[in-house]
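For this depiction, one protein chain was excluded, whereas all remaining protein chains were kept in their positions.
Just so it is clear, A, B and C label the chains in written order, and each chain counts residues from 1 on its own.
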Amino acid sequence: MSANVYLPKLAQVISVKDEVGGVRAIKTFRTKFLAEGFTHRCGQCAMLSVFGKGESMISISSSPLVTDYLQFSILKMGRVTSAIHDLEVGSIIGIRGPYGNAFPIESWKGKNILFAGGGIGLAPIWSVLQTALLQKKDYGDLTLIYGARTSPDIVFKEELRDLKSKMTVHLSIDVAEPDWKEFVGFVAQNILDKKPSAVNTIAITCGPPIMIKTCIKALSEIGFKDEQIYTTVENKMKCGIGKCGRCNIGRHYVCKDGPVYSWAELRQLPQEY
Amino acid sequence: MTEEFEPKIVAFLCKWCSSAGSDLAGVSRMEYPANVIPIQVMCSGSVSPLYIFEAFNRGADGVLVSGCHPGDCHYIKGNMYARRKLLLVKKLLEHLGLEPQRFQMSWVSAAEGQKYTQVIKELVKELKPLGPQTKLRREHHG
Amino acid sequence: MDKILAKKDFSRWLEALGAYDVYAPRLIDDVWNYELAADPKAISLDYPQTAIPAKKIVFPQREFFFEFHEADTDGYELKELLPGGKPAVIFGVRPCEGKAVTLTDLVFGGEIKDDYYWKRRNSAVLVGLACASPPSANCFCLSVNGSPHSKEGLDVLLTDLGDHYYVEALTDKGKKLVSEAGAVFHEAKPGDKKAAEKIHADSEKKLSRELKNIKDVPAKLKGMFASPFWDDESMSCIRCGICTYLCPTCHCFDINDEVESQSPLAGRRVRTWDTCQFPDFTMHSSGHNPRPDKAARLRQRINHKFQYFVEAWQNYQCTGCGRCITLCPVGIDIIKVVEKVRDHVS
Partner (left out) sequence: MVKHEDLKAEAKKLLESGTIKYLIAYERNARDGKAIPVFIKKPEEVDKITWDPTCFHNLVRFVVDEKRRKARQKNPDTRPVGVVVKGCDSRALVILLQEKFIDRKDVRIIGVSCETTGVIDERKLAKKLKGQKAKNIEFGPDENFVVTTEEGTVNLPASEIMADRCLECIAPIPVISDVLFGEKTKRSTPHPFGSVDKIETLSFEDRWKFWSEQLEKCVRCYGCRSVCPMCYCDECVADTITFAVTPDTTADEKALKIKWLDKSPVISENIFYHMVRAIHLAGRCIDCGECERACPVNIPLRMLNKKLEKEAKLLFGYDVGFDPDKPALISCFRDEDPGDFIR
């Protein structure tokens, strides 16, 4: 098979989990390559192909240390993602990648890591979080501050429940609900409320664009310097290899030079994302 | 025996009259060629030019829009709007070079099962000599 | 050694190129374009600028990536559709388009190669024609590190000496092309060389337009990202794709699936040109659009060519061919816009 970069490798869906129902449905898929596939690093993405519909760039949410499947959590958004949501176990899907840079997780050894996620933003964080958990001794303490619009919108519900035993987890929902005990408000407000220490800590924040902007402001307020804050940028992508010219911010092609950026790097680029 | 060309005709039939007319033809066991792919519409006035262009784009050899006689329209004047709009479509298609027989209109009421079969027979007879419609058809190779 | 080709023997060279798909400029409905040459005798290289640049042969507007169809084992079979057929030889490529191809090479090259582009690019032979006089009213190649007789990206450079061409074979592909009909060419005499060099020198003085000292335009652009300058400049833009589709260095593309039959599913993944001037180029499926209006898109077109590409490859992504000026329906002039950026006082 030539290394033709546009030719997807075929993979089979081995498990489908309904994370969130309703109009903004989210499902988590695990896929296994039919022939030889590829390995990835935390934060990298892959182009998922549904033949006849098109392609969509999705971040790989499983840890690179997990080798027998690739996991993708997908929000039902448009033509391709809706087609992916119709797939069942056993369906065949095209995958090409891995694309983009990765979180520099090796350079964070010995540091604490704070994860600030919103809605589907937990997916790109999950690969880093799982990797850090599997190498717990190499890292300081891990904290997750995660929020969603409503409690049904929370992703990885079961995993979050048994995560509480391994690391500090603060959840939040935007609007109060009768039996909701934890924080009510936006993730950024939750950060200001919990005030995690910025000493020797790396912060990663992913989610809708407005959430990222408010969280970065909140993190800066509680002492995080620009180089300590990392995020991923979601732009429309078609080729995934920095050729089709679509996803650029300034001279950077997000699909190749991103999607992972430190706030120190991102704030130098034109604010066009 | 070389296989004789059988034109594929997409027919937009108004639910209130022509479609009922075609049902009457079927119920009465009337014989007529099976070249038609019927699409029921609420009124001939609701047939957008897009449907007609799409039918030809997907390979239809002929398109028929059949509605109610003037005065019979369930929505009073839908067929009158269709008469004007689809004549413009017909003129445009002919301007581009599509043979006039390929796009036609007819008035067929719910009671005219016989006329429906007559219209289809004539249509097939006129389309057969023209052969397959390759002008507006979507090609995939090359 | 350089060679001489009598114009009357030109068609004999073409006739010897059976192994190639021969493209040459042809006039159809008052518009010149590179077309497959039907009759070698009818080709003449006396023509102004083509509407669509030579990029359309190396990077065609529509290209198949692969075929997919549903296999019976409820999987899919993919059939790669790499470009094949005879190599292309393109006659009459202007030096600005030759250089443009070297710029698209940078984009499609790098550590991840685009096989489709390179299959055509590696086999294509570009026969340039030096511009004795500017082919368009808006040529400014000299202002963007180019020249009317530059050899960049070309395999052969012809210079019109009146009744014969001065032929310089520049690359192996060029030398091979010349050797296809070696007998037709004669050794160039020193007088011919001097004549050609004189034409080259003279042509530099005849350029129709220029864009002076734009050294610090990239830095200026960096500071003007949020300036209302872009709203005023883009007021008359009508958001069509002419300036980018017909630009020799624009390389943006789209990838879509075209379905031939639904069940069993069969179709092709197709690459087509795309342009940053269309709203859906950057629009997320949520409706969020980082470039919501035509001011942002004009800014992107200018920044990409005079800042981002310069930062990435130390070269302007504009070779001064002037098509976007000539063909813009509302007269937006990239030279004027860049001059205003140069003189902009924030």
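Throughout what follows, a residue touches a chain if its C-beta (ideal position, glycine included) is under 8 Å from a C-beta of that chain, and two chains touch if they have at least 3 such contacts.
Source: prediction; values computed, not measured.
All shown chains touched by the missing chain in the whole complex, by label: A, B, C.
Interface residues of chain C with the unshown chain, by the touch rule above, are 28-31, 33, 51-52, 61-62, 137-138, 209, 235-236, 238-242, 245-246, 254, 256, 258, 270, 272-273, 275, 278-280, 283, 285-287, 293, 325, 327, 329-331, 333, 336.
By the touch rule set out above, chain B reaches the unshown chain at residues 49-50, 53-54, 57, 70, 77, 80-81, 83-85, 87-100, 104-107, 119, 122, 135-139.
As for the chain not pictured, it touches chain A at residues 23-25, 76-79, 81-83.
Everything below uses one rule, namely that only the chains that are shown with their structure count from here on.
Farthest chain from chain B, judged by C-alpha centroids: A.
Between the Cα centres of chain A and chain C there is a gap of 39 Å. Chain geometry summary: the mean Cα position of chain B and that of chain C are 47 Å apart.
For chain A in complex with chain C, the touching residues are 2, 4-8, 10, 34, 51-55, 77-79, 81, 90-92, 94, 209, 234-236, 238-239, 241-251, 256, 270-273.
Within the complex formed with chain A, the residues of chain C that make contact are 65-66, 68, 74-76, 78, 80, 82, 107-108, 110, 112-116, 225, 251-257, 259, 262, 265, 267, 269, 274, 276, 281-286, 288, 290-291, 296, 300, 303-304, 307-309, 311-312.
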